[in-house]
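Below is one structure, written out as C-alpha cells; comments come after it.
All protein chains but one are shown at their positions in the complex.
And now, chain A:
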Amino acid sequence: MADTHQQWLEQRAAESRAKQEAFMNDIASKLRRPRVMEKPAHPFRGAPDFWKAYEWPLEERVERFSSNFKSAGGHVERLADMESAKRFIAAKAEELGAHYVIRQNQPELNELGLEAALPNAEVSVWNSDFEQYWKARAAEADFGIVVADYAVAYTGSVTVLSSKDKGRSVSLLPTVLFVIIPLERLKTRLGEVLVGFDEAGREQLPAGIHFISGPSRSADIENDLTIGVHGPGVVYALIVGS
C-alpha cells in the first residue's frame, strides 16, 4: 500500500502503462490485424477542401461576427481605438454600478489606464500578487475584462488562451464580461484558429483554450431560454480598430 499520494500516483502510472499495452493489443486483435505503430495516412484530415480557403473580406467578417454574436444574446460594439473601449467600459461601470472589476494582466489592458477611468470600482489585475486567492476575486467581480486572442466570424466566437497572466476564471466567473477584439484577430473560419494549435504542437499549448460564443445559457427549464446560469449573463464584444 502506498504511503504517500505521490507513491500511489506512481503505482497507478506503472499499472496504467501495462494496461495501455493490453488495451491497444486488444483493440488490434479485435480489428483482426497487427498493431498500427506508424502514423496512418489520414486523407480526410480537417474540413472539406472547398472550405479550407474560404474567407470573407474584413467588413463582412465584422458584420457576420456581430450578427452571430448578437443572435446568441451577446452585445457587440465597433470602436475606433482602445481609448474608446476604455470610455465604453467606464460608462457601463457607471451605468450598472460596478464595484469589483477584474482584468487580465495583458499589455493592451495595462496601457489602458482602466484604474483611473473607474474611480468608483476596485480593479484587480489577475495573478499580479501571489498571495491572493484569485478564483475568489474573479467570482465576486461584477466585470471581467479580457483581450481576445482570436475571434471567428462564422460562428460568432471569441477565443481566449490561458497563461500566468490570463486567468480562465476572468472570462468565466464575473457577472458581466467584456472581450476586446483587436480587429486584425478576427478570422472567418473556426479552422483558421484550430489549425494553429496543430501547428504550434502539444508543448506550446496552454492549459485552457476557450471559445466563447455569447452569454452562458440554458434551456433546461421547459425550454425557456435562461441567460447567465453559470457563466457571465451579459457579454460585450468590443471590436477595436479601423
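In this text, a contact is a pair of C-beta atoms (placed from the backbone, for glycine too) under 8 Å apart; a residue touches a chain by one contact, two chains touch by 3 or more; residues count from 1.
In the analysis below, contacts and distances are computed from a predicted model.
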| item | value |
| --- | --- |
| Chain left out of the displayed complex - its UniProt protein name, from "Sugar ABC transporter permease", "Iron-sulfur cluster-binding protein", "NADH-quinone oxidoreductase subunit M" or "Acetyl-CoA decarbonylase/synthase complex subunit delta" | "Iron-sulfur cluster-binding protein" |
| Candidates A:59, A:95 or A:224 - the one touching the absent chain | A:224 |
| Touch criterion as defined above, residue of A:58, A:117, A:139 or A:183 at the omitted chain | A:139 |
| Missing-partner contacts on chain A, residue numbers | 5, 8-9, 12-13, 15-16, 19-20, 22-28, 30-32, 35-40, 42-48, 50-51, 68, 72, 126-127, 134-136, 138-139, 154-157, 162-164, 167-169, 172, 189-191, 194-195, 197-198, 201-202, 205-224, 226, 228-232 |
